[in-house]
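A single protein chain has been omitted from the complex, and every remaining protein chain is retained in its original position.
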Amino acid sequence: MLWRRFRNKYHLIGTYCEKCKTGFYPPREVCPECRRGGKIVEKQFSNYGEIVTYTVVSAPPAGFEKGAPYALAIVKMDDNGPNVVGQVVDCDDEKLGMGLRVETTFRKIYEDGKEGIVQYGLKFMPITHENL
Amino acid sequence: MLWRRFRNKYHLIGTYCEKCKTGFYPPREVCPECRRGGKIVEKQFSNYGEIVTYTVVSAPPAGFEKGAPYALAIVKMDDNGPNVVGQVVDCDDEKLGMGLRVETTFRKIYEDGKEGIVQYGLKFMPITHENL
Amino acid sequence: MLSTGAKFAKGVDMRVAVIGVGLTKFGEVWTKSLRDIALEAGVKAISDANISAADIDAMFIGNMSAGRFSGQEHLGALVADQVGVSIPSTRVEGACASGSLALREGVSSIMAGLSDVVLVGGAEKMTDISTEYATTGLMGAADEEWEGFHGMTFPGLYALMARKHMHDFGTTHEQMASAAVKNHHNATMNKDVAQYPFEITVDKVLNSAMIASPLTLLDCSPITDGAAAIILCREDLAKKYCDTPVYVTGSGQASDTLALHDRKSLTGLQAAVDASRVAYKMAGIGVKDVDVCEVHDCFTIAEVMACEDLGFCKKGVGGKFIEDGNTQIGGKIPVNTSGGLKACGHPVGATGIKQASEIVLQLRGDAGKRQVNGAEIGMTHNVGGSGATCVVNIFRR
Partner (left out) sequence: MLSTGAKFAKGVDMRVAVIGVGLTKFGEVWTKSLRDIALEAGVKAISDANISAADIDAMFIGNMSAGRFSGQEHLGALVADQVGVSIPSTRVEGACASGSLALREGVSSIMAGLSDVVLVGGAEKMTDISTEYATTGLMGAADEEWEGFHGMTFPGLYALMARKHMHDFGTTHEQMASAAVKNHHNATMNKDVAQYPFEITVDKVLNSAMIASPLTLLDCSPITDGAAAIILCREDLAKKYCDTPVYVTGSGQASDTLALHDRKSLTGLQAAVDASRVAYKMAGIGVKDVDVCEVHDCFTIAEVMACEDLGFCKKGVGGKFIEDGNTQIGGKIPVNTSGGLKACGHPVGATGIKQASEIVLQLRGDAGKRQVNGAEIGMTHNVGGSGATCVVNIFRR
């Protein structure tokens, strides 16, 4: 079912209300503030942002056992972008923290137990060369 | 989970309200008619009965594909017993019909797909030697 | 035992209006998710009512199996989130009757003085999983532990009733099939919504693939994605939003045993009899006053039994009643002008709301080619499981 959102899950493409200048990811078709008064357009958001809060999950749900423990964070994307949730990879434990600057990376999310379908999507990794 | 009712599912053991003389299978702990006024006791019902209505299922649910098509019937058990639903086995298509006399038999019901657990329970078969 | 709701029927004055309806196209909607279709129906109803989302005080969402089919529970919050409101939003479930139960809770909320304007929605996304798994999931509406355990299916349960009805009353498969033929014909006049808007014949029904004897594929309603929404409003505020409000004037709900074999009768649904008695009494009408009705024809035999349970005809003659054309548009009592569950489709949680929506269109005079002339009073009959829940709602213009 997730293939419906492939384009959105593979890129940071969401929507944006031009009236109140709010970004939505996952995309929303209706702006919760402006509703019919809003003007929703598709938008590619910045792939850079910083960690607002994070956790390391040691007790995973079915399908995620192999990768545990893994870090999950809410990341505020740059340029007035939305908050986005995702795993943080390639990051030492001591480095992981509030305010850490990260960028998106395209990775395997999990393998579906029943049918062996591999799900891909966006994760986050520390920015290695900011301002390159 | 079904092991909770093993005893009931392996034998035709249900309950009986001594006040209104109604049998319940599956067992009920409260008589719907008499409620607190009823007196519920455990009861072994007759293993003989006759088909009240039946169907042959060609489009099975998950886990029952191998056995399809299979016959299912509601059987009114003898001696004022309850109506019981179950598969009818060892019965020619032309024999299967309203009023057919059947007896219970203990059989494999299905294999659980996920964990390979084999479920057993009661089915019905035509009575071969009535009044033996 | 008669549903004790009956004792309230006479004293209740509903004072609730329907001011807007919205439906998605029913069918296999591969490109949209549950939240997409729920939002679409909601936005259409809001627009039809000519209100803004900010006018809505509460929502009730009918859905049966998003938890099993999509891993998503908590649909009340999901729909509120999509619409962009933070008002009370509650999911209501009673298997295939979930939509009508949600409508009842919406009516109750307005009658209680807790809301003035309520959005009632129903949605189901069923085509994302295999047919076998859907068949198993749907048995969650029946008795999983004592019916599903034996390999029982939903068609199987109705087949048991069909066989008994044929045996006891001489009902024929041709008579049952005539309900499906009529409903497909009606669906051809409801192309914007109906999943299967094409004609079929009695022969086709009899000769389609066997599902659970005596029921064939064309005796059965399909697996459908779809959503429906309606806007309820306090009676005295309705004219503010809408020139042609329709009023809910009666609602009956009743229960029966979850398992079919536990019931006294296998040839009718006692919960439908009970629920309709309460609804008639509350609305202050008799069966003869009903101009148009949407019944829960999940299988052809279900429409036969509905005609009897609701009192359109006598017990046992429902098959002949339908075969003789009494339930066609222009007949004595037009039934399932939308195409019914059979041809319009049956997205479980949405069905009760779609039924209400069709009745509202009929009473407004907005039903187009399928309009029942001069319809003033309409009714919906929505069944959960094999009859363990039944809701009958009555509307008038």
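General remarks:
Labels A, B and C are assigned to the chains in the order they are written; within every chain, residues are numbered from 1.
Note that contacts are C-beta pairs under 8 Å (C-beta built on N, C-alpha and C of every residue); 3 or more make two chains touch, one makes a residue touch a chain.
These numbers come from a predicted model, not from an experiment.
The chain not shown here is touched by just one of C:Leu258, C:Ala283, C:Ile301 or C:Ala375, and that residue is C:Leu258. Which of C:Gly94, C:Pro197 or C:Gly378 touches the hidden chain is settled by the complete complex: it is C:Gly94. In the complete complex, the hidden chain is touched by one of A:Glu18, A:Glu65 or A:Asp90, namely A:Glu65. Contacts to the hidden chain, counted on chain B, fall at residues 1, 4-5, 28-33, 35-36.
Listed for chain A, the residues touching the missing chain in the whole complex are 1-2, 5, 9, 24, 26, 32, 52-65, 67, 69-70, 72-74, 82-87, 98, 109-110, 119, 121. Touching the omitted chain from chain C are residues 1-5, 7-8, 11-12, 33, 35, 54, 56-58, 64-68, 70-78, 80-81, 85-95, 101, 104-105, 107-109, 111-116, 136-137, 139-145, 148, 253-259, 262, 270-271, 274, 384-385, 388-389.
Methods note: only the chains that are shown with their structure count from here on.
Among the chain pairings, B-C comes first (most C-beta pairs in contact). The centroid of the Cα atoms in chain A and the matching centroid in chain B are 53 Å apart.
Chain C has its Cα centroid 32 Å from the Cα centroid of chain B. For chain C, no residue reaches two or more other chains under the stated contact definition.
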